[in-house]
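Only a single protein chain was left out; the remaining protein chains are all shown in position.
And then chain A:
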Amino acid sequence: MDVDSALRQIEAAGSLEALQSLKVQYLGKNGLLTQQMKTLGSLTPEERRERGRQLNEAKGRLEAALEAREAVLREKALQEQLEKEALDVSLPGYAFPTGGLHLTSQILQELLDIFRRMGHSVVEGPEVESEFFNFDGVNMPEWHPARDMQDTFWLEKPENFTIRGPFAENVNDLGGALLRTHTSPMQVRYMIQHNPPFKIVVPGRVFRYEQTDASHEAMFFQLEGLVVGPDITMADLKGAITELARGLFGPEAKVRFQPTFFPFVEPGAQFAMWWAEREKWLELGGSGMVHPNVFKAVDDYRQKMGLPRAYEGMRGWAFGFGIERLALLRYGIPDIRYFYQQNRLSFLRQFRN
């Protein structure tokens, strides 16, 4: 056999299959070289040594050439496979849906995070309330003109419905039923059930009898805060609201307090935050020191239920504000009806941070 010709053939092999058959042709069981090896036995020892050396050398060269060629061909095949597998990576992938929270939930979360850092617990109350918890209990008796500040959705006396929460059996008898006009009834509910001191925030839906337009909604969300203890001061309230402002508008945020009137606080204060970006005060909500009549209503109720009076001599602060306004102003949203009346995806999906 001609080694050089064999090497040329190996070098020219175009595929792994062709290379394999060359390997069989020369080095296989019946291969040319193998057959020549088999003839070695018929030679003299000297001839055999010389011939054996030649054949082994030829085998080594062939093997090395086969190996080298195989590597080349394998690399080529791999390249071909990779080329064949190539994708247009610029095409879009599967459109896995991306979820998101409603804008209101996002703002709420931001607010709750701030108050949780200050040690507040988050609790909720029912949307259908009794007149007592919504009004009388927070120092707004039936004759009080302050009731005019909150136009109310009254409910027909529910026959087959029980207002949610503990002491439900009494609650239906506590005056008329209504959609709560603020989250403040939860102040009374919470204090009846829990002993001071505590810090809570109460987010939730509230309802006002208002015609819906671009800036008014009959349903919106409020956040209520309440802190009660023996030594709570109005300065603490200012501190907490200042923290809120810093959380919302950064460390340089300023807070403005002005006197105002809410029946359930005394002294009462409305608060505004300085919005540096827009260079204006943002009137946010009302606050103040819990009115003694609220504590008294709580204790009277506790007594009626056989619980000890726990709020005499206590002091507390409370605040409340509607949260949509923050969202409207922050993003420059022109119409509050985008929030609950429409729920359009192209609106909701814009808020993803």
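Everything that follows uses one rule, which is that contacts are C-beta pairs under 8 Å (C-beta built on N, C-alpha and C of every residue); 3 or more make two chains touch, one makes a residue touch a chain; residues count from 1.
By definition in this document, contacts and distances are computed from a predicted model.
Visitor: Identify the UniProt protein name of the omitted chain, choosing among "ATP-binding cassette domain-containing protein", "Phenylalanine--tRNA ligase beta subunit", "Putative glutathione transporter, permease component" or "ATP synthase subunit a".
Guide: "Phenylalanine--tRNA ligase beta subunit"
Visitor: One chain is left out of this view; which of A:N195, A:S215 or A:Q303 touches it in the full complex?
Guide: Considering all chains, including the one not shown, the answer is A:N195.
Visitor: Based on the whole complex, identify which of A:S21, A:Q54 or A:Q258 touches the chain you can't see.
Guide: Selected residue, touching the omitted chain: A:Q258.
Visitor: Which chain A residues touch the hidden chain?
Guide: The list for chain A reads 91-92, 94-102, 104-105, 109, 118-119, 121-124, 126-128, 143-146, 148-149, 153-156, 158-164, 168, 177, 179, 194-200, 205, 207, 209, 211-212, 218-219, 227, 229, 231, 233-236, 238-240, 242-243, 255-261, 266-270, 289, 291-292, 315, 339-346, 348-349.
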